[in-house]
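Just one protein chain is left out here, and the rest sit where they should.
As written, the chains take the letters A and B, and residue 1 is the first residue of each chain.
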Amino acid sequence: MTPLLDIRDLSVSFRTRAGLVPTLDKVSLQLGRGEILGLVGESGAGKSLTGLALTGLLPPNAVVTAGSVRFDGQEVLGLSEAALRRIRGRRIGMVFQDPMTALDPLMRIGEQLVETIRHHLRLSRGAALDRAAELLDAVGIPAARQRLRSYPHEFSGGMRQRVVIALALAAEPELIVADEPTTALDVSVQAQVLELLRGLCRDRGTAILLVTHDMGVIAETADRLAVLYAGGVVEAGPVGPVLSEPGHPYARGLMRAIPQVGAARDSLVPIEGAMPRPGQWPGGCRFQPRCPLARAACGEPPPDVPLGSGHVARCQFAGVEEEPRHARA
Amino acid sequence: MIRSVLASDLAWRLSRSPGAMLALAVLVTLLILSLFAPVFAPQNPFDLATLDLFSGLTPPVWREGGRAEYFLGTDEQGRDLWSAILYGMRISLAVGLVSVVLSMVVGVAIGLIAGTSGGWVDTVLMRVADAQLALPAILVALLIDGAARAVVDVAAQQSLAIPVLIFSIALSGWVQYARAVRAAAMVEMRRDYVSAARLLGLGRARLLIRHVMPNSIGAVFVLATVHVAAAVVTEATLSFLGVGMPPTVPSLGTLIRNGYDFLFSGEWWVSIFPGCALVLLVFAVNVLGDWLRDTLNPRLQ
Partner (left out) sequence: MLELEALSVTYPVGRRARLAALSDLSLKARAGQTLAIVGESGCGKSTAARAVAGLEEPSGGRVLLDNRPLAPAVERRSREERQAIQMVFQDPMSSLNPRRSILHTVAEPMLEMGLVRTLGQARPLVEAALAEVGLPGADLSRYPHQFSGGQRQRICIARALAGEPRLIIWDEPTSALDVSVQAQVLNLIQRLQRDRDLAYVFISHDLGVVDHVADEVAVMYLGRAVETGPARQIMRAPRHPYTRALLAAIPSLAATGSRARIGGEVPNPMAPPAGCPFHPRCPEVRPACRAALPELRPLTESRRVACLRAEDLYGEPTT
């Protein structure tokens, strides 16, 4: 079966004064119907850019230099703006970090929902209003009918994000791209919104591309994940194996760098240095300057090493135990 | 270091904007010509001894009766117009620049105080600013000039002309600086580096001058560029109305006023050439100011 979303070797560069600066390098991702794929990485790794590329919303100075993005078998790259608009919002819904940017502060949320629904589906005003109430109910907003008359500022942060999810669902999309949907929310509310997303996936068969920097969010929500580092996927696979036995030294380092409740106090092992910015990437493996396993061979582009059941790590030492370097604070 | 980076970036952007480049070239030429007026002018138009009344109202060189030594012709006193324009522009620019600097200093100080004090101080200062804005510059200048004439004797009036002119133009300009700086200072006060400086016990004056001001006055320089043009026009208007520079120390406005009497009797050049110089100067400054505003405004990028 062909995946719903099939990204192959997607490369994106930015036009700058210094010429073309590669920012995404041969990113490949597959996402099936009803599946949640977590895309995790630090700021500047290229995770948001990937989400924007597949909805045709790249910034004007970004250029796709290679690769393909197929959505339901159809090539998305190079589509006209009109054709993209037919996909975006209707077949691919979007949820961003700050719910306020997605909502018009001067419009009742009922009107915003009805407008979106009628834009995508041929429905009468009355029918659209019914559907709006259904959607609010589906995202767990109590007394949905009455709340249609409220303005965005009358909702709390978590409720606003639910409204944004309802908007994204308006046209029954097959895929939702959620970019840091819970980062602006408190922990207790974050858990509620993640549960909502998982429920949607289960009940409606909606696929979700969950873009986040938070490994915990991925662990809770996603079926599979891909770890981005400096514009490339360094590790991908089912959540369980990747988190319990990460193959790439970067992924392993990340797991040891996350402070967890109940862990031993001196257990935090940071990864030294910082991720190189686009334009400052070293040749070969881009993690090598920070890598405890780095050898001369890492100057060559690293291979994708399969580790079983779809788990892949882009490192020639994937799965090899490392000798710990002495930690320096 | 940061300045050279900014400067090179500005230069790079400038090189991609032909309009701004042209405006800059025109402005630099005019500045050099007027700054070194004694070098470029064949005559000192203020020195009555060099004036030759018999050469009065000579037309420009390309018209019948024109003479090579008076390229743009002369006025009724035999003053070489080319020289008069160079010297006049010098005075116009000096009055414009000094009044803008004055209103900038006052405006920045008031804006900083209002923006960082809050409470009643802020309210009072901003009400004063609102009231000031209700009085147009020309009206203020006329009022001050009238008051000065009533108080000061005739001999002192000549020497007071320039300070009065500068003061009245500056008085109408400070409000915009104050508002811009107040808004920026209010944003900066909420930043944590200000909190960090407060923790060290920095006095209010040092906190404002060392930390808040350098980060709040970016917009002021852009405003100032456009204001120089506006101040030159105001000065010309006032001089034209006869409350500005006296005929013995003519600015561009005075020259236009002088020529106005002859405009309809055929000697158009006496008024038109200083007018052209004024338009060229103001236009160049405005184009450059607009470009600066668009380039330095991050929201427009």
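The rule is simple: a residue touches a chain if its C-beta (ideal position, glycine included) is under 8 Å from a C-beta of that chain, and two chains touch if they have at least 3 such contacts.
This is a predicted model, so every value here is computed, not measured.
Only one residue in the set A:V63, A:I258 or A:A297 touches the chain that does not appear here, and it is A:I258. Only one of the listed residues, A:V21, A:L52, A:A171 or A:A219, touches the absent chain: A:A219. Which of A:L54, A:M159, A:A178 or A:C201 touches the hidden chain is settled by the complete complex: it is A:M159.
Along chain B, the points of touch with the absent chain fall at residues 1-2, 191-193, 195-202, 211, 214-215. Against the chain not shown here, chain A presents residues 42-43, 156-159, 186-192, 194-195, 213-217, 219-221, 239-240, 243-244, 253-263, 265, 268-272, 274-275, 327, 329.
In this text, only the chains that are shown with their structure count from here on.
In terms of their C-alpha centroids, the spacing between chain A and chain B amounts to 54 Å.
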